[in-house]
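Take a look at the structure set out below.
A single protein chain has been omitted from the complex, and every remaining protein chain is retained in its original position.
What follows is chain A.
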């Protein structure tokens, strides 16, 4: 175990996004946070009809336009140019966040600096330095039927991101329901991390050693299998 190297078994961001995409249900309304979570749309399983919401007032947007064909009045919350799918709609910002807080979205997926075992999320600033910016993160964690996180299992310097209690400033309290990491799929239930899947090639003890809070097992732990070539 001493020569065990996480990087040998850890999933790439694309593989994490692929795994998260498998859980997006047919017919659902989904908000993908700016950055890494946006990648999930690329891996939406075929045959599922998913409508994507973006905070600045668009439902039903599609792929990015070709370079040179952008219309900069048609952007997503990350200020990237988008296109519209048939059936898309526009609305103002208060309606957009009514969709969020009012429980009308089926799923919101965000990034994370830390996730605590009770579902607390820290994802908007690391300390008190620099220019703070919160955007829609504090709203998106409330109201969606499921709030999921995609993240590396540990920080770049190897510290656990799944912790007993967040040390970074909170985005929301007890809001996350499922975490997709580079090593595992973990649910949050009754203030506990419940391990659902882990990468093959890693023991439970090895996974626990890089997790900052107890991983509980409730039934089978499946292998976290993803396409190799992502």
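By our rule, a residue touches a chain if its C-beta (ideal position, glycine included) is under 8 Å from a C-beta of that chain, and two chains touch if they have at least 3 such contacts; residues count from 1.
Note that in this section contacts and distances are computed from a predicted model.
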Chain not displayed: protein name in its UniProt record ("3-oxoadipate CoA-transferase, alpha subunit", "Heme exporter protein C", "Cell shape-determining protein MreC" or "ATP-binding protein"): "3-oxoadipate CoA-transferase, alpha subunit"
Listed residues A:13, A:56 or A:177, member touching the removed chain: A:56
Chain A, residues in touch with the chain not shown (by the definition above): 55-58, 71-75, 77, 79, 90-94, 96-97, 100-101, 120, 130-139, 142-143, 169-173
